[in-house]
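One chain of protein is taken out of this complex; the other chains stay put.
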Amino acid sequence: MSALLEVSGVSVTFDGFRAINNLSISIGEPELRAVIGPNGAGKTTFMDIVTGKTKPDEGRVLWGEASQNLLGMSESAIARAGIGRKFQKPTVFEDQTVRENLAMALRNKRGPFDVLLYKTNRHARARIAELAEEIGLSDHLPRRAGDLSHGQKQWLEIGMLLAQDPRLLLVDEPAAGMTPAEREHTTELLTRAAQTRAVVVIEHDMEFIRRLNCKVTVLHEGSVLAEGSLDHVTQNQQVIDVYLGR
Amino acid sequence: MPFRTLMFRALALVALAIVALPGPARAQDALQPALQAFADDLASPSRRTIESVVITLIEQDHPNIGEFLRRYSAREVVQRPEDGLFFYAEDAGALVRLVDIDSGEAVAEVSSRDVTQIRTNSGVQRVIAAALVPLELNAPERERRMAALDAISRSPDASQIAPLAESVERETDASLKTRKERLLLLLQAQFAQDRAVQLSAIAALGGDTSIEARGVLNRLTATVTEVALALPEGANIARVLNVGTDLTEAAAYELLVSAALAEPAQTPAMLREVLAENIVDGRVGGVPVGRLSDPAARIEAYEALEAAGTVPPRAAPDEAAQAVAAHVFFDRYTLDDAEITAAAQAALDSTQQAIAAYQVADLVLDGLSLASIFFLAAIGLAITFGVMGVINMAHGEFIMMGAYTGYVVQLFIPDYTISLLVALPLAFLVTFGAGVAMERSVIRHLYKRPLETLLATFGISIALQQLAKNIFGTQARPLTAPDWLGGALQINDIVGISTIRVAIFVLALIFLALLLYILKRTRLGLEVRAVTQNPGMAASMGINPDRINMLTFGLGSGIAGIAGVAIGLYAQVTSEMGANYIVQSFMTVVVGGVGNVWGTLAGASLIGFLQKGIEWFNPSNTLAAQTYMVLFVILFIQFRPKGIVALRGRAAGD
Partner (left out) sequence: MAKTTLAPKKGFLSENPSVLRFLGLLTVFTLIVTALAEGFGAGVISTSFLKVLGMTLCLCLIAVAMDVVWGYCGILSLGHFAFFGLGGYGIGMWLMYARTEGIVRTSLANAPIPATEGEVRDAIASQIFSVVGSTELPFIWGFAHSLTLQLLLIVLVPGLLALVFGWLAFRSRVTGVYLSILTQAMTLALSLYLFQNDTGLRGNNGLSGLQNIPGLLHLPQSTIALWFFWASALALGLGYLLFAWLVSGKFGSVVRAIRDNENRVRFLGYHVESYKLVVFTATAIVSGIAGALYYPQAGIINPAEIAPITSIYLAVWVAIGGRGRLYGAVIGAATVSLLSSWFTGGGAPNIDLGFYRIVWTDWWLVLLGLGFVAVTLFFPKGIGGLFDYLVRKP
C-alpha cells in the first residue's frame, strides 16, 4: 500500500484562529479511512485544503506516484487529477435532471470546446445506467434533481462522485439525515468504492463508522490526536477526554 | 496783448468771485486763481517749463490738484480765449461742455472751435505722471494711496522708484507698507539703475509665487528663438537648440525660411499648382495629365519642365536637411545683460520649486474635496450594500430627490441660510421616507435575489428620474448657497478652495463621525452589525431583522438626500444629476470594500485623489481622466476583488 495522498506539516490560520495546526495525514490506495473529531477540529478545512478551496499558510500536500504538489493547483485541476469531493450539504444541480447531473460528472474531457462538440455515445449511456443502478436511482433518471428526497440527493451526489472515477473520494458526512435503511445502502456504496480506490469519510455517527470497519483518524484542534482501528482510538485516554469533555 | 491779458484777468477775477461765492469751496482753496498765475505755461506746456509749475501747484496743496493734473495730462482741459479761464471739457454731442474746475458744475456748452484745447505732449505727460506719483502715494486717504499703487503696478516705470522708496518710509498702514515694499522690489528688479540694487531685488523675488513677481521674472528672462550660421559673439544666449530633440527639422526649416535664410520648401500643393499652370495639350512636360495621380509622375513632369527652363529648379531632397545642419538654432535672451538674466533665471527656478510645492498642496485640497463628495454620495450606498447585500440603483435618484428638496425649500424660504438649515433635515426626512417606502414595498420581497434587486431598483430609478423631469422640467434648477458659503479660501495665487467645498468636507467629516458613532456605540448599530454578520442568529436573539433592514435602508437613503443638498449647492440640480454619481459611487464602494465605513472612506479617497492626480497630468481633458480612472478601478479589482478593507474569514461568505 503506497501513499496516494501525503499531507505533511500543514497549518492554516483564519484571522488569528488556527484551524489546522501542523497536520500530517497519509492515505493509501486502496483504503477506506474515517476522520472523526469534535466540532471545529478542522475536518472540513482539511478537505478544503486537499481540494484547493483553501490555501494553507505552510506545509505540503503531495499526490500520486509522481508526488505532484497539489498546492497552487486550481480546484478544477485537482478534481481532474482524480480527487472527488462530496459536500456536507448535498449540492446537486437541482434544476437539471438526474441524468444530466450524472452526465456532467462522467469522466470525459473537461475543456469547453471538447464539451461543446461532445456527442453522447453508447458507452456513456451504459455507464450512466450502471451508476443509476448502483445508487438506486434507475427509475428517476429523467426527474429533476430538485424533486428528489434528501437521501436520494445524497446518493446522487455520491453517484456523481463515482462517475468522475476518482482515485480519492473525500466524503463529508454522507449519512447525515438518512433513515437507517438508507445508511445501510450508503455504507455498502462506500465500502464497495473503497475496494478499488481511496475513500476518506468524515462522520460524526460512531455507529456508521463502526459499520465501515476501517482505520480511523481522530482530529483535535487542527492536528491528529490518534490513529488506528475504532476500538483502538476509543480506548485512547486523550480521545475520551476530548469527546467526553473534562 | 499784455494789456488785454491783464484786463481779462481782472474781469475773470470778478467773474470768478461771483461764480465762486455761492459754492462750498472757499476762495483761497480755489484752484482756478492758482492756475491763472501760470496761465501761459499751462496753456502751451513744454517739458522744460512744466515741471516747476507742477511742483509749485502741488506744493500749494489744493484738494483738486491731483484730478486737475491727471485730466490736464489727458488733454481734457481747455482754455476759454475770452477770459483765459481753464475748464474741463466733456463731450456733449457736437458741442463741448465746459465744466468748472472748482465746483465741478457745467458752465456752458460751446463749439469746440470757441475754446483752445491744450495739447500736452508725451514728455509733459511723463513729467506730470512722475510728479503725481509721490503726491498720491502720500495722500492722506488710504484709498488714494491704494489707487496710486494700482496705477504703478498697471504701468510701472523707472521714474516711480524714487518716490515709492521715499513713501515706504512714511507709510503707516502695515498692509499697504508691505505692498509698497513688494512693488518697490518689482520696480527695482526691472528698472533700478544701480546694478547691485537690481540684482538684490531680483534675488528677493525668487520664491515669490504671485503672478506679478513671476511676470517680472518672465519678462527679464524672455527669450527669442533665432538662427544664424554661427553663434553670435557676445550675445546673451539662453541655450542652443538641438534639432531633433528640442525642435523638429520641419520647425527648424521654418525658422530658416522666416529668417530669410532659406527658400520655402515646395509643398505638394504648390507642386500641383505649378503643374496645373503648365498643362500643354493634355500634357505637362511631356507627361500625360492622366498619369499625374502618381506622385512620382508629378516629379518627373516637374523635372521635365525644369530641364526646359520653364520653372525654377527644384530643391534637392536633402537640401532642407543640409540647410538646417549648416545653421545653429538658439534661444537668445532679449536682455543683453547676462548677469541680470542669470540672476532672474535663478530666481525663477526657485519660484518654480515653490510653485510645484503649492500645486501639490492645491492638488491635495482638490482631491480632498472630491473625495468628500464621493464619500457623501457613496456612504449611503455602502451601508445598504454592506448590511443588506442590496444594490440600490435608485440611490442616485435619492441624491437628486434631496437636491430638489433643497430647491423647493428655497422657493418658499427666500433667506438662503435659513432655507439651507431647513433643507438639510427635510431632505433627510424625505429620502428616509422614500427609502423606507421602497424597502417595504419592493426590496424586502427580493432579499433572496440580489441581482433582481439591482434591476427592480433600476426600474424605480428610471421612473423617479422621469417623474422629476415631468415635475421640474428638463432645465437645470439653481440651489443657491448662502453668501457666507459663496467665497473662496484663497491662500495664495495658486492654492485656493471654494468655501462650499470646505463645507462639504466638513459635512463629510460630520457624517463619518456620526456613522461611526451610530454603528459602534448605539443599540441600533449593534443590531445592524449583528444582522450583517449573521441574520439568522440575530433573529433568534430577538432582533427583528425586518425593522433593522428598514431602518438601515432609510438611513442610507437619508444620507443620500443630504448628499444631494450638498452636491446641489455647487453643481446644478437636474433630474439626471443622480445618474452622474451612481457609477462613481458604486466604484467607491467596490474599491473600498463592502460593509465598512472606513472602507468607503478609503475608496472615496483613493478615487478622489487619483482622479485629481490624473487630471493634473492632462488638465484639459476631464473625460480622459475619468476614463483612466475607471480602467484603474477595473484593474484594481483584479488584485483586491474584495476591496481595500475586506472582510475575511467566514464572515466574507463564499
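Letters A and B name the chains as they come in the text, with residue numbers starting at 1 for each one.
Criterion: a residue touches a chain if its C-beta (ideal position, glycine included) is under 8 Å from a C-beta of that chain, and two chains touch if they have at least 3 such contacts.
Everything numeric in this text was worked out from a predicted model, so none of it was measured.
Within the entire complex, contacts from the absent chain reach the displayed chains A, B. Within the full complex, the residue among A:S8, A:S24, A:N69 or A:T91 touching the omitted chain is A:T91. Contact with the chain that does not appear here is found for just one residue of B:Q466, B:Q490 or B:T522, B:Q466.
Across the entire complex, the residue among A:R18, A:R60 or A:R80 in touch with the chain not shown is A:R80.
Counting over the whole complex, chain A has residues 51, 53, 74-77, 79-80, 84-85, 87, 91, 93-97, 99-100, 103-105, 110-113, 115-116, 118, 120, 124-125, 128, 141-142, 160, 164 touching the chain that is not drawn.
For chain B, the list of residues touching the undisplayed chain reads 268, 272, 275-276, 279, 284, 289-290, 292-295, 298, 385, 389, 391, 393, 442, 445-446, 449-452, 454-456, 458-467, 469-470, 579, 583, 586-587, 590, 621, 623-624, 626-627, 630-631, 633-635, 637-639, 641, 654.
Going forward, only the chains that are shown with their structure count from here on.
One finds 70 Å separating the Cα centroids of chain A and chain B.
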